[in-house]
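Here the complex is missing one protein chain, while the rest keep their positions.
By letter and in written order, the chains are A, B and C; residue numbering begins at 1 in each of them.
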Amino acid sequence: MSRGRLEAFSDGVIAVVITIMVLNLRAPVGAGLHDLRPLVPKLSVYALSFVFLAIYWNNHHHLLQLVDHVSGAALWANAHLLFWLSLTPVAAEWLGPHLRNSTPVAVYGVVLLGSGVAFWILAHSLVAAHGPDSRIALAIGRDRKGNLSLVAYVLGIAIAPVLPALSIALYVAVAVAWFIPDRRVERVLSRPDGTSE
Amino acid sequence: MSRGRLEAFSDGVIAVVITIMVLNLRAPVGAGLHDLRPLVPKLSVYALSFVFLAIYWNNHHHLLQLVDHVSGAALWANAHLLFWLSLTPVAAEWLGPHLRNSTPVAVYGVVLLGSGVAFWILAHSLVAAHGPDSRIALAIGRDRKGNLSLVAYVLGIAIAPVLPALSIALYVAVAVAWFIPDRRVERVLSRPDGTSE
Amino acid sequence: MSRGRLEAFSDGVIAVVITIMVLNLRAPVGAGLHDLRPLVPKLSVYALSFVFLAIYWNNHHHLLQLVDHVSGAALWANAHLLFWLSLTPVAAEWLGPHLRNSTPVAVYGVVLLGSGVAFWILAHSLVAAHGPDSRIALAIGRDRKGNLSLVAYVLGIAIAPVLPALSIALYVAVAVAWFIPDRRVERVLSRPDGTSE
Partner (left out) sequence: MSRGRLEAFSDGVIAVVITIMVLNLRAPVGAGLHDLRPLVPKLSVYALSFVFLAIYWNNHHHLLQLVDHVSGAALWANAHLLFWLSLTPVAAEWLGPHLRNSTPVAVYGVVLLGSGVAFWILAHSLVAAHGPDSRIALAIGRDRKGNLSLVAYVLGIAIAPVLPALSIALYVAVAVAWFIPDRRVERVLSRPDGTSE
């Protein structure tokens, strides 16, 4: 099956998810500068969630560049990833006004963890379909950064009942760590024997 | 007429439909764990509807891979399918808090039935345009799974006034049955004389 | 300039416009069959608007198939068309519960007229850029159906203060007339000297 339409559909879903998040930022009723204050935490959570979704889009893009064909299992692994990503807006909407409350902070982490695990499943289903010597298997490798992110999310969820501020710091740290696109993939793509798109 | 833009437009509509459904999941006002409870049935209905839409996207993708050209009639058959799929969010919004009520359960089934019938019309209009010996005619064949799904939807609607829980069980059963991409299409696509995209 | 990205962007906008219209169909609060009654006129207006937008998508698709290059003026003519189409949801939202009220019926006609005029401008700016002997000039020709539609919209708006029901009948008649894709374009595309995409 062609990967083009899978990319187009995933792009569409991520583009809509990223954009409808902005619907949570309702304009204030009043027209003064102080009316903007309640928007500040919502805007911060929006920016963080935007970065997370952009990271997934980037990594998804990199991942599929290494793929020749997409199996039926990978289609569902991809839909599973999109399902978790589509929960980001409601988790962000809840977190916005409740940055110091344990449950919204933990639930936001659960959505991050679900998305991370779903990406892991997608990557490994693609590796499984292409074999251990494929370009994608080399590029994914041991995936230390991905695994450490999952650990950070689990820690963030576990810490949230006690120290929600530290959970948020962990989430931000993961976003910063992923800010730079995946060097491993770029390394493989730029090899003499690797044909980049 | 080219099939590429038809696919792109359908992908766009399905991607938006799948994503705006998440707007029904409003974040709770309170910040406690128990505030999440009313979200649970809504989230279940969202997951079920997400799976249905992903199934349609998968099957739509498979179907159009077998097509060389798209007639004017098929364009309208496709728009008709998108119309029914676009009613999924409002049917899901109504079903979410009313899982035990006959009318919302029946109405959800009507939308499923409408989508199923529309897919049947689209598939058969494509078969009609390509002839009985075309790859698509072979792939669709007698379409037992599709016809059984329609029967299940009709049963679900008929049972809803008496046993809405059984109706929902029927809908879930259809989703599970379609979870696996259409083997018939894959079989034809992998034949020596079949040129897959 | 390439026409591909223009098509993709227009598809995206139309797909989102067509889908957010469904947000007007809020699920009823109650769970009985009679709770569905207020949805019936809204659903009818949604179906009519869906058909209009699908017609524009079809005709847009046909139109651009005949185009080799897109000028800067055509880009803005296209944006102008998308602007009018994007007003369809709010006009439909107002018309839904006010099918017998003059102003909402007239305003809906104004949006139809604006879209029709914008399509006319786009088509003629493309004809102007390709010359009077181009395939697109032949296909558009005198454009009797397009011009008659504009007349019908003007009549509908003029009649609305007196007989809104007749205005709606006029709008429906135009939709039915355009239901069939543009034969003129298909005729030119299938000519021996015409290279269809």
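We take it that contacts are C-beta pairs under 8 Å (C-beta built on N, C-alpha and C of every residue); 3 or more make two chains touch, one makes a residue touch a chain.
Note that the structure is predicted; figures quoted are calculated from it, not measured.
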| item | value |
| --- | --- |
| Option from A:Ala15, A:Val45, A:Val67 or A:Ala175 whose C-beta touches the chain left out | A:Ala15 |
| Which of A:Ser44, A:Asn58, A:Ser71 or A:Ser134 contacts the chain that the document leaves out | A:Asn58 |
| Footprint left on chain A by the chain that the document does not show | 7-8, 11-12, 14-16, 18-20, 22-23, 25-28, 31-33, 35-36, 47, 50-51, 54, 57-58, 61-62, 65, 179-181, 186, 196-197 |
| Positions on chain C contacted by the hidden chain, ascending | 1-2, 5, 8-9, 12-13, 15-17, 20, 23, 72, 75-76, 79, 82-83, 86-87, 89-91, 93-94, 98, 101, 103-104, 107 |
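As a working rule, only the chains that are shown with their structure count from here on.
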| item | value |
| --- | --- |
| Angular offset of chain A relative to chain B [C-alpha, multiple of 5 degrees] | 90 |
| Per-chain Cα centre nearest the global Cα centre, belonging to chain | B |
| In chain B, residues with contacts to at least two other chains | 8, 12, 15-16, 20, 23 |
